[in-house]
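The other protein chains are all here in position, but one chain of the complex has been omitted.
Chains here go by letter, A and B, matching the order in which they are written, and residues are numbered from 1 within each.
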Amino acid sequence: MNRPVVALLSDFGTRDWYVAAMKGVILSRVPEVQLLDITHEIPPQDVVAGAFTLAAVVRWLPPGTVVAAVVDPGVGTSRALLAARVDGRFVVGPDNGLLALALRDAKRRMVVRLANRSLWLPDVSRTFHGRDIIAPVAAYLARGGALGRLGPRGLRLTPLALPPVRRRRGFVEGAIVHIDGFGNLVTNLPATLAATGSRLRCRGRAVPVVSSYADAAPGALIAVAGSLGWLEVAVRNGSAARRLRARRGQRVAVETPHG
Amino acid sequence: MNRPVVALLSDFGTRDWYVAAMKGVILSRVPEVQLLDITHEIPPQDVVAGAFTLAAVVRWLPPGTVVAAVVDPGVGTSRALLAARVDGRFVVGPDNGLLALALRDAKRRMVVRLANRSLWLPDVSRTFHGRDIIAPVAAYLARGGALGRLGPRGLRLTPLALPPVRRRRGFVEGAIVHIDGFGNLVTNLPATLAATGSRLRCRGRAVPVVSSYADAAPGALIAVAGSLGWLEVAVRNGSAARRLRARRGQRVAVETPHG
Partner (left out) sequence: MNRPVVALLSDFGTRDWYVAAMKGVILSRVPEVQLLDITHEIPPQDVVAGAFTLAAVVRWLPPGTVVAAVVDPGVGTSRALLAARVDGRFVVGPDNGLLALALRDAKRRMVVRLANRSLWLPDVSRTFHGRDIIAPVAAYLARGGALGRLGPRGLRLTPLALPPVRRRRGFVEGAIVHIDGFGNLVTNLPATLAATGSRLRCRGRAVPVVSSYADAAPGALIAVAGSLGWLEVAVRNGSAARRLRARRGQRVAVETPHG
């Protein structure tokens, strides 16, 4: 039989012992588990960055993988925790939008709210639900536990809080919602809005929309469809973030084909 | 049978190949091992930070786990190396105080000084005892080797060098001994000294001592008992280190209940 895989994504950083405590809880329950770090360097409490990272990676994980995802500014409040099956993988995390993009892109999905306390650690702290709830629930799923035993169906999920997308005469306006490690600027403008040959306005520049990186000269500033279906501003072999001194939240706009 | 777990804690960072060399030595001896990184980002040669991290995490690791701990400014000098059994886990590392807090909190413990060279790498360098001694000894324990075969009992261990705690009229003075990744300021003032409702003086502020995070408003500066029993200064959903521009070593004082 395949070894179960539990992958972890968080904003805990790697300086402290928090990730190891989660892994210790999982290993105590599933000694044969294969542990996999997605990243623990999501910027603190940046649910949007976490949601992007999770949605981008989940399809590359082996079927059956359980992702324990913890970017959770609301820990200790009444926010719910969720577990979901997403195209044959599982994700466990807070109901704050963190799972929203992974669920959006799924062909088949089922979501429950965590309610069955018998599967959590006996003592649940107010500050570390990653260790006390998410880790043991991930371990339960990794051992083949049934999603339906975790709690009732999750019906109205908290959406991911993204900046508004506004249609104007000849333009659609959105924002930079994420900057990845290569300095690519991910916007929340659907790539389907922009015809190849149109331009994306970003930081005072008119950036040509191209169909692939291959159409760009090294060093050229381009806009392309990213892996999640949004337009991204990129520099081939370079950093668009550094070139444009761009930051998350800055507005961008794309000419609409039939403006 | 459960797979043996070896957890690593060091100040090696993750840029270089040192951690991988330790893991290679362990894997060569225990191919079925489950490797677990606690952290490799202990500030260089910061034995106190390493001791805190180790003591905080050890109880969360599965019984039988072997921790290879390397924060070792004295490598190449005559300082001893130790192996210890601590409440069913094992810790291997230098005799410089790194293991002191984990041992202090243990209900059951046994400590030996590493002396049996037949269990080390044949060629021991002067600069990398983590790879040449600690890794093969951790592998030996992970395979079920006997602690007593590593060397004689360790009797007088080097204590952890912490700043003095001084009792004054109506106050006890200590210091910030560690700042964790959330910016919480860990002091060496025993939480038992401070009644709830008293105040901790830190960086010119009088910080109320509360019994739990739940008693604090988001953004409020509070002092609470930390997981190791010392008072910590914290900001709920924020960084006390940034708020107070605090650094390790700065003095703090707490009003004593019967001052």
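By definition in this document, a contact is a pair of C-beta atoms (placed from the backbone, for glycine too) under 8 Å apart; a residue touches a chain by one contact, two chains touch by 3 or more.
Quick caveat, the model's predicted, so the values are computed rather than measured.
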Message: Out of B:L27, B:M110, B:V165 or B:A220, which residue would touch the omitted chain in the full complex?
response: B:L27
- request: Determine and list the chain B residues touching the chain excluded from the picture.
  value: 12-18, 20-21, 23-25, 27-28, 31-32, 35, 45, 73, 76, 126-127, 131
- prompt: If you put the missing chain back, which residues of chain A would it touch?
  reply: 2-3, 5, 7, 14, 34, 36-42, 53, 56-57, 60-63, 65, 180-182, 212-214, 237
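Criterion: only the chains that are shown with their structure count from here on.
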Field: chain A and chain B: spacing of chain centres that average the CA atoms, whole Å
entry: 33
